[in-house]
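Let's turn to chain A:
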Amino acid sequence: MTGSGRHPALDCVHCGFCLPVCPTWTAWAREPDSPRGRIEIARAMLDGAAPTAEMVSHLDSCLGCMACLAACPSGVRYDVVIEEARARIEASGVRTSADAGLRSLLFSLFPHPGRLRVAAVFLWLWRITGLRWLTRALGLTRLVPFLGRLDALAPDLGLAEITSSLPASTPATGERRGRVALVGGCVQRVFFPGVNEATLRVLSAEGYEVVVPEGQGCCGALSVHAGRDEEARAMTRALVERLEASGADTFLVNAAGCGSHLKDLGHLFHADPAWHTRATAFSRKVKDVTEFLAAVAPRAPRHPIAGKVAYHSPCHLGHAQGIQDPPRALLRAIPGLDLVEVAEGDQCCGSAGIYNLVQVEASDELGARKAGNVLATGAPFLASANPGCTLQVLRVLREKGASVQAAHPIEILDASIRGKPFPGGGG
Partner candidate 1 sequence: MNGRASVSELAGRMAAVVGARNCFSEGPDLLTYECDGLTHGRTRPDLVVLPGSTEEVAEVVRLARAAGRPIVPRGSGTGLSGGARPVPGSVVVALSRMRRILEVNLEDGWVRVEPGVINLDVTKHVSPAGYYYAPDPSSQSICSIGGNVAFNSGGAHCLKYGFTVNHVLGARVVLHDGKVVDIGGPALDVPGHDLLAALVGSEGMVGIVTEVTLRLLRKPETTRTFFATFPSTDEGGEAVSRIIAAGILPAAIEMMDRLAIVAAKAATGLDWPDVGAALLMDADGPTAEVEDLSERAVKIAREAGALELRLPRSEAERQLMWKGRKSAFAAVGRISPNYMVEDGVIPRSEIASVLREIEGMAKERGLRVANVFHAGDGNLHPLVLYDARETGQEERAEHLGGEILRMCVRRGGSITGEHGVGSEKAAYMADMFGDDDLDTMKRVRAAFDPDCCFNPGKVFPSSRLCGEKPGPGGVEHPAVKSGEVYRW
Partner candidate 2 sequence: MVIRERAGKSEDAVQGVVPRLVLEPATVEEATAAVARCASDRLAVVFVGGGTDLGLGARPFRLDAVIRTGALSRLVDHAPADQVVTAEAGMTLAALGEALARQRQRLALDAPLPGRATVGGVVAANAFGPRRTRFGGARDLVLGVSLVRADGVAAKGGGKVVKNVAGFDLPRLMVGSLGTLALLTTVTFRVHPLPETEVTVLFPGLEPDQVRSLAAAWRAAQLEPGSAAAVFSSDRLDLGLRLEGFQAGVDDQVARLLDLGRRSGLPGERLGAAEGAAFWRRHDAVREQGSLRVKIASTPSHLGDLARAWLPPILGELSPAGAVVYPTLGIAFASGEPASGAGLAAGLRAARVAVTAAGGSLVVCEAPPAIRPAFDPWGPPPPSIDLMRALKERFDPERRLASGRFVGGI
């Protein structure tokens, strides 16, 4: 619900400004696969229409990139509309059992760093042994297509990386400017542990003590974006409790998807007054790490990293959180680094949470478009602040046989501070 107390779907005036920024409308030009069309479908459900398979398919085709949110002159809360509509679908039982099975498998995996780590170990085994028989032997054939997909996405990891963990506290280098808490992120922690390590080093070098509260689970973002509200609330409550207990008054996030969710917890708890107040207060203390660093005077000297770096703006950073300039400014401040924009930079790469695992065709279409635009910049390096995007773009680039090295802006900054070359994995 918005401030006016009515459903946000009713705020839509049908101007259509959201269409050209919507990746699925751009791809197919079909009204039901546009934000305006999905709002209509949500409105119909609000009016009592029972969800049907067609409705579900159009709502599922939304990447949740939130480009429409930024483009809407009327300020329609599309994020709320889509999440609520998805919650209705989940509650309606309209999904086919196969579809529901894959989804529940994903949701039993992704939002749980522990389980995801087990899956990653399994994937690692599967890869190094090439033993598909193992899956069959273990009676896990149901997992095969999904593993294949995950295999294509996941970066090369050593067992040590998969099982690494972060120190509970990292002291500031030199005089302490403040104390902050870091949210670890699920996918980030397992597949890109380097990002968290770099974040700790940069914050420390800049004079901040960093605590990483133990026992962090998923923030609930993936679930809320998919309409699994009850699950999301439980996860969010648990995480907020853990983080609050750290006593920090700034909570830093380096994964855009988590950040956009944690900054906007109010509506998830709109029906729970006590938690609504608590969550809203928490949200106010959440910052993206680039947003935080760009707002303070740099202390650690930057060493040159020569080369052209293409900047990928993750939807959950650029659109959902409106963070455009801070990561760019941090990168531009590195001597020798030539930051270039990617054409159609405001368009989603097709990763979009679990979208690339459940809407394979559309995701591939968008991924190919994004990869083409990245290649067109001619940059050998890519900066991407969201793990999902990085996985997606690297996968497509790899398939195209292109070699582009990708890293999180914070890793690049870390390399610069430590006088190292451009970090990160190649595609």
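Regarding selection, all candidates are chains of the complex that A comes from, given by their letters.
A few points about this structure:
One rule holds in what follows: contacts are C-beta pairs under 8 Å (C-beta built on N, C-alpha and C of every residue); 3 or more make two chains touch, one makes a residue touch a chain; residues count from 1.
Just so it is clear, the model here is predicted, and its values are computed rather than measured.
For chain A in this complex, the touching partner among the options 1 or 2 is candidate 1.
Residues 4, 6, 10-11, 13-17, 19-20, 28-32, 34, 36-37, 40-41, 44, 49, 52, 54-55, 58, 72-76 of chain A are the ones that touch candidate 1 when the two sit in their complex.
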